[in-house]
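A single protein chain has been omitted; all remaining protein chains appear in their positions.
Which chain is which? They are A, B and C, in the order written, and residues in each are numbered from 1.
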Amino acid sequence: MKNISDNGLRITENVTSERDSSGLGDGGGFNRRNLLKASTLLGGGGLISQAVVPTRASAQQPSQTGAPGRLNEKDILTKARERLYPTCRVCPVCDGVACSGDGGGIAGSGTGMSFQNNFTALQRVKLMMRNVHDVTRADTSTTIFGHKISLPAVCAPMGPAATKFGKGMTQQEWFDSIVGGCVAAGTLGAVGDMLTYPIEDVKRNLKVVERFQGKALYNSKPVANEIILKWQPEIDATKAAWLSIDVDSGPKSVAQLTELVRAFKMPVVVKGIMRLDDALRCVDAGVAGIAVSNHGGRRQDHTAGIAEVLPAIASKLKGKVPILTDGCVATGSDVLKYLALGADVVMVGRHLLRAAYGGGADGVAFFMNKMRAELQSAMVLTGVPSVSKIDGSILYA
Amino acid sequence: MKNISDNGLRITENVTSERDSSGLGDGGGFNRRNLLKASTLLGGGGLISQAVVPTRASAQQPSQTGAPGRLNEKDILTKARERLYPTCRVCPVCDGVACSGDGGGIAGSGTGMSFQNNFTALQRVKLMMRNVHDVTRADTSTTIFGHKISLPAVCAPMGPAATKFGKGMTQQEWFDSIVGGCVAAGTLGAVGDMLTYPIEDVKRNLKVVERFQGKALYNSKPVANEIILKWQPEIDATKAAWLSIDVDSGPKSVAQLTELVRAFKMPVVVKGIMRLDDALRCVDAGVAGIAVSNHGGRRQDHTAGIAEVLPAIASKLKGKVPILTDGCVATGSDVLKYLALGADVVMVGRHLLRAAYGGGADGVAFFMNKMRAELQSAMVLTGVPSVSKIDGSILYA
Amino acid sequence: MKNISDNGLRITENVTSERDSSGLGDGGGFNRRNLLKASTLLGGGGLISQAVVPTRASAQQPSQTGAPGRLNEKDILTKARERLYPTCRVCPVCDGVACSGDGGGIAGSGTGMSFQNNFTALQRVKLMMRNVHDVTRADTSTTIFGHKISLPAVCAPMGPAATKFGKGMTQQEWFDSIVGGCVAAGTLGAVGDMLTYPIEDVKRNLKVVERFQGKALYNSKPVANEIILKWQPEIDATKAAWLSIDVDSGPKSVAQLTELVRAFKMPVVVKGIMRLDDALRCVDAGVAGIAVSNHGGRRQDHTAGIAEVLPAIASKLKGKVPILTDGCVATGSDVLKYLALGADVVMVGRHLLRAAYGGGADGVAFFMNKMRAELQSAMVLTGVPSVSKIDGSILYA
Partner (left out) sequence: MKNISDNGLRITENVTSERDSSGLGDGGGFNRRNLLKASTLLGGGGLISQAVVPTRASAQQPSQTGAPGRLNEKDILTKARERLYPTCRVCPVCDGVACSGDGGGIAGSGTGMSFQNNFTALQRVKLMMRNVHDVTRADTSTTIFGHKISLPAVCAPMGPAATKFGKGMTQQEWFDSIVGGCVAAGTLGAVGDMLTYPIEDVKRNLKVVERFQGKALYNSKPVANEIILKWQPEIDATKAAWLSIDVDSGPKSVAQLTELVRAFKMPVVVKGIMRLDDALRCVDAGVAGIAVSNHGGRRQDHTAGIAEVLPAIASKLKGKVPILTDGCVATGSDVLKYLALGADVVMVGRHLLRAAYGGGADGVAFFMNKMRAELQSAMVLTGVPSVSKIDGSILYA
């Protein structure tokens, strides 16, 4: 996979030292204070806002100490901040606070409460450790629409507009980073696009999916069905893992969804479901899966958080259609929590964007591998040997 | 409507670019950080207080990027701050924190908890997106006392004292701004007054209502009935949309309210109702409508928040008398939430005051149009085609 | 009452302009920002801590604008801060945050959570405005142990140690201030003492009660009964309103309380009751009244807040014995809330200490008068004409 490490950094496949009999090393090296200091130099706004979040969560626990020449989290985040500031401050904890009110592609819509509600709702979910059992290794892999993936987390659809959030990233580099990195980590990338964009652009972006042999989902903005249907042959030709339609930025009726489901050979997933009735309508439309999502809080202010609405939907549909979700997934523990609440696979957006800006495909793979290691550890410490065994019994109620 | 753009700014009628098939653009341009920086220069107190509110809500999402010569939100707020500081810091989020303890006309009473309770109670109300349906356009218009308005939000009664909050605003300019701007945006203005003020002032303010052909409510402070009744002919002559009496700054008995209802030709609305029993007494008195309000938290410290008390009142009176309300309405989503809780029309105070100081009638119209566009978008994303279809089913419970 | 204005300031008897038909003026003049600025100059710690309290409550709403030569709140607080800093920062909101961990006589015990729990529990109690009625004047007076007082708030027992909290206050001045000021405002003062202190001191302090004709409660630390009983003749001779024993700094048994009740001619009130079972034991011991109190949070860390425990006690004992209480009473609204929760009379400590340091007896009277005016207004706006009519129906549940 030569093309994904062209930035001269060598990716570390095993981002955490293997757990030995002494337990799961709690890491070292990366230092929140230093990031906070950098934050101060680059823009006090981000720092101050961070300093006042109700809970002081911070950057993910680092996995290694940053030996020279090896990719490490600190370097990725530092570089990401250099390139993304001020659109994104790459806060130690990405909670929608510092960027609230910014609008645009990363911040939450309006006052940013939907983004913050996503964060808070997930943070309130607590795990119950289970430590008396014989699970010493957990299998983090799972299967979605026939694709075996190394962990139940894939790339969230992000469009070419993401190249405008920071400095010096072409659309080609962007999609190669997020798809290539995810594929390198054994999971699926994503290509998000708008079918009304220039035809050459749309075609080039579709080619990304093909180049990675369909190991990515393809997401279309909810443009009119006639436009989507016009592109159907090209889209199906990519053999993307599935077609995602995000109705949270433009509703579609059951009839419209049915039309799309029937027209496409690939599975159709409807993204932007926040209510059981909407989810049931999707099932009526024959969709292959649903994605519980409020578009990362970027379309409508003041919506409920994902972790608040997911359980009601999962209680009726778990096992009937795959349930995807997204919203502030930052660590392997977050993945575990969403699965315990009923999701089958989560999608990761903002954190992969940071990783892509901070380390290209290598950065994305680094992040996904780190998340997988964190998930593996969290599964052992909650006593679940495999993804299918994750359920609500590991949550504090 | 020449007289409302005499400040040389050209008002933009369509404040948001129309929603195309690609969704509802999340805006750009206005930048919370910049306002925070300006805030620092002008007065750290406001900044620090803002920096510590539990949730980091911020200014409304901007609707346009501020092309030269066109009115934009950033310029309005910057100018408003210049003119209103320190009485009002024009905080990114207007939540009663920075001004708590200031007393006077804008801050909450006493420790400011009533103002803050209004804010917090509304912020806690969460929307449930509904995205599988065929509502692609929502009609934001509604009718109140025979007046068709472009959105279910009107000006809250604010008196001539508002001219003392900032620099360089005559009573004439003040009322022309808030009434003219609302009328320009297709809704109703408000003239608040005290009938014991100098007769010429009262007469001039009543003339404002007449000049705008009654497209404003007229609010009298709860002075003694005999004084109100003495002015009845002049008030009725204005053909104001309705007469509002704010009993939250001075209670009135059922007998007193009945007397007013019988004396006036125009509808009488009692403002300052926080309990069902009070609301039922108003109905006994024959009022045309009630306004659930704690006077913006400016009369009594430590009252419950509006969003906390509104549902109990609406559960009994919805559809029997129009229910108005006010309290921290800042965006179209706030309008939607109050209507989902049972209100028919909301009133907007502080934010129109800021808009008036920042852009005169044009600023007021700009704000109302922006709020209408936000409401339209929020209605589509909750699947409600018209105001009458808004109900509690779009709320997260 | 010449002797209480010997500091050259003229006390204003009517601290709020009378409420006219236009409502209850929301004041002006005193400015939180200015106090915050002063705070910055004198010690950033207090400021920063204040700046981060979850809710931004602030100093009491001022009652007048500070005309030269007239006592006003701003001057009192400024002077109090000069004299009390750093033992007390005279924070805009006195919530136990800035002084947490200081120990000593003003701060909460240990980590300060009991003090903060008192504050938070009371702040969470919300009033329901009632505005449709014919109550335009409320009678704030009440009677306790035969003493008619102008409002249901008296001085909390504070001992001579309070003279060590700031600069230049003799024991004589201290007690003259807090008793004299309360008496001037038509209510009762308090003399708190330790009967093992030097005999001359104890005698002089007892004389204060006599000098003010028994218009004060007398509180003894819970020293051994034999010591208290030795002083019984002198104590009874003062004709103090009642004898208060604060068992929250040293428990006493039913037998010990019974012994005291029988020995004294004056009513005996047991202070420091936080549980119904303790309250019932007091009744068994024949006490004249109980005081629900955790000693202002100054004896035991992490206790529940007063407003949390008061209702359970009042539900059984209201009307059987007078129920006093204390804990973060800062405004007339606070008085109203505690009475609505079941108390008969509240005691005010820290705020009178600040007033005494800031304005002597005049400052104390000023504060009590202001609180009475606030209570009067709050009673009108909740529709209760007299103290005996205050009950839980005015609270948001």
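Everything below uses one rule, namely that contacts are C-beta pairs under 8 Å (C-beta built on N, C-alpha and C of every residue); 3 or more make two chains touch, one makes a residue touch a chain.
On a predicted model such as this, the values are computed, not experimentally measured, just so you know.
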- Message: Going by the stated contact criterion, tell me the shown chains that border the hidden chain.
- Response: A, C
- Which residue, C:81, C:215 or C:281, contacts the hidden chain when the whole complex is considered? C:281
- Tell me which residue among C:272, C:289, C:349 or C:363 touches the hidden chain in the full complex. C:272
- Selected residue (touches chain absent from view) among C:237, C:263 or C:304: C:304
- When the complex is taken as a whole, what residues of chain C touch the one chain not shown? 43, 45, 48-49, 51-54, 86, 96-105, 109-113, 116-117, 194, 196, 221-224, 227, 247-257, 270, 272-275, 277-278, 281-282, 285, 294, 298-305, 308-309
- Determine and list the chain A residues touching the chain excluded from the picture. 19, 21-24, 26-33, 36-37, 51-52, 54-62, 92-93, 123, 125-136, 330-331, 333, 337, 374, 377-378, 380-383, 396
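As a working rule, only the chains that are shown with their structure count from here on.
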- Query: Can the chain contact pattern be summarised as a line, a ring, a star, a complete graph, or none of these (other)?
  - Reply: line
- Query: Central chain, going by Cα centroids?
  - Reply: B
- Query: Once you find the CA centre of chain A and the CA centre of chain C, what distance in Å lies between them?
  - Reply: 55
- Where chain C touches two or more other chains, by residue: 52
